[in-house]
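One protein chain is absent from this view; the other protein chains keep their places.
So, subunit A:
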Amino acid sequence: APGLIPAMESADGAVRTLPSIGRLSRGPTFGRAHGRFGLSPSGRLLPPAPRSQENADPQRTAFLLRKQWTLYSVTPLYRFSDTHLRDYARLLSAFIAAEKQKGLAVEVGVELDIKVSVSSLPDLKGSDQDQAAILVQLSSRSAASSKNSEEKLIWSGWFCCVSGDDLSENVPEDFTCLPLFLANGGESYTSIVGSWFQKTFDCCFRRLAISPLNLTWMAAMWTGCKVDKTASAMELVFSVPCLPQPLNISYAIHPEDAKALWDTVQKTPGEITQEEVDVFMDCLYSHFHRHFKIHLSATKLVKVSTAIASAHCDGIIKFLQSQYLTGVLMLLTELAISQIQ
């Protein structure tokens, strides 16, 4: 016979376990456990009752309402400390002046044309683990040198984290989790401020688009919210793909009708499932089809407006109700986290 090797059963017939071994790479192992690769969860809890009654003063966040905010996701800030906000403002203002002057020398601490303020917004939190939101405001002084000249707000942006425990629990001490950034004002300022934060805290900004699927979630969630005043109509905007000319379809629904429909769909109060959202949207689609013979399911949902907020798929949001501000931010925080993990 050829050089055969006699076979022999191993003692226990299976591989035994040796002491543990590490991974081939260093790097975070988290992010895998949670909604891997940006998949939406199949169900979400509704945010707890609006916190406005508890401790937050709606006045203090009122200025965030009725403005268009462009959304960004931001990776955790390295060695950011909210005890240095005033220093950050000083450095940032010098940076802005330097950028605007394209390389001319700039002195720190000197009054410049653009005033920068960096402050904390402690009201915007979901849980105690959340870092307080950080507000950055740029205002310009009028050219006159009089001391009490009017300051005009030209740009504002804020970082926030509402119930971002998924992220913050897994990040070492040196990092600060403020995964959602919202900007209002010229993109050139967003770019300067963003660059400064990127350079200073080694973080990454990325535009946060909202997928049509997440827009349907927003439509359903916001429909279910109670609004005191006579609310404006709920409006869904769809764009029809593959046409030579862009064609948008606007679908407006009376908020009470939408609420009534949603109440028949939702089973467990305080919790929403993907299935319920699908059923809700299907009902709206079939109603539309009955009247106009158009299958909205074949189009792309680009915008959702309700009395709570309005959201565009390009990643633009407008908050309309201060009591639901944190609720909306919670969902946006979740989306931002799934983009950075």
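The rule we apply is simple: contacts are C-beta pairs under 8 Å (C-beta built on N, C-alpha and C of every residue); 3 or more make two chains touch, one makes a residue touch a chain; residues count from 1.
Everything below uses one rule, namely that contacts and distances are computed from a predicted model.
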item: Options "Beta-adaptin-like protein A", "Centromere protein I", "Eukaryotic translation initiation factor 5A" or "Phosphatidylinositol glycan anchor biosynthesis class U protein": UniProt name of the undisplayed chain; value: "Centromere protein I"
item: Hidden-chain contact residue, picked from the options A:Arg206, A:Lys259, A:His287 or A:Lys318; value: A:Arg206
item: Of A:Gly194, A:Gly224, A:Pro255 or A:Gly327, the one touching the omitted chain in the full complex; value: A:Gly194
item: Chain not shown: contacting residue from A:Lys67, A:His84, A:Lys152 or A:Lys267; value: A:His84
item: Residues in subunit A touching the chain absent from view; value: 1-11, 13, 15-29, 31-32, 37-38, 75-76, 78-79, 81, 84, 87-88, 91, 94-95, 98, 103-111, 145, 147, 171-172, 174-175, 187, 190-191, 194-195, 198-200, 202-207, 340
